[in-house]
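To start, I am sharing the structure in question, which I have written as structure tokens.
FYI, not all chains are in this one, though none of them got moved.
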Amino acid sequence: MVLGRVVGTVVSTHKSSKIVGLKFLLLELINPSSMEGLDKYVVAMDGVGAGTGEIVFYASGSCGRYTEATLGKPADATITAIVDTIEIGGKPTYVKNPEPETAK
Amino acid sequence: MVLGRVVGTVVSTHKSSKIVGLKFLLLELINPSSMEGLDKYVVAMDGVGAGTGEIVFYASGSCGRYTEATLGKPADATITAIVDTIEIGGKPTYVKNPEPETAK
């Protein structure tokens, strides 16, 4: 699976009947070590209710058709998880919504 | 799915009988942030009646066979949507046929 950040949306009224009702999110691929964007983009079907700014991973190729939302549909990229944490070498490189520090 | 701009057409009279009757469009892949072309090209089957200059996205790989027009055909790239708007970070980077400004 490929890691990306939800950066926006794509809207289409004129489209294949097979994908009517699906939501198209624009993802920028990221380097999970630096968490920087790679300036490479993909349009992904939203299978989990992801929102802008969230880090997600998606299933690519034919695997994009193997979620509840996209079975048998022409979906070569479907978001299958909203990421909570990424950890490399025992240290987190990404933590979603960290708890605010409490004043002591 | 992958974003591209329809830049032209490809014509072939000598071809597999499986793809007779399909229209072959030439797409240049784009960066949806800058909307610039990437000088990378793909021949896509037209599943939605797209025209030159339009921004589209297509289903790649085996997903190219999962549209009404291409079921069971050797189509590794099939246009599944004509894009109306692309929005990144809450701001549009692309709007199709914007309404002309009315003189005040």
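Letters A and B name the chains as they come in the text, with residue numbers starting at 1 for each one.
As a working rule, a contact is a pair of C-beta atoms (placed from the backbone, for glycine too) under 8 Å apart; a residue touches a chain by one contact, two chains touch by 3 or more.
Given the structure is predicted, the values throughout are model-derived calculations rather than measurements.
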One sequence, 2 chains in place: how many copies belong to the entire complex? 5
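Everything that follows uses one rule, which is that only the chains that are shown with their structure count from here on.
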Separation of mean Cα positions, subunit B and subunit A [Å, integer]: 22
In their shared complex, subunit A is touched by residues of subunit B numbered 1-3, 31-33, 47-49, 57, 59-64, 66-68, 78, 80-90, 93
Can you name the residues of subunit A that touch subunit B in the complex? 7-19, 24, 26, 28, 39, 41-44, 52, 61-62, 64-65, 72-77
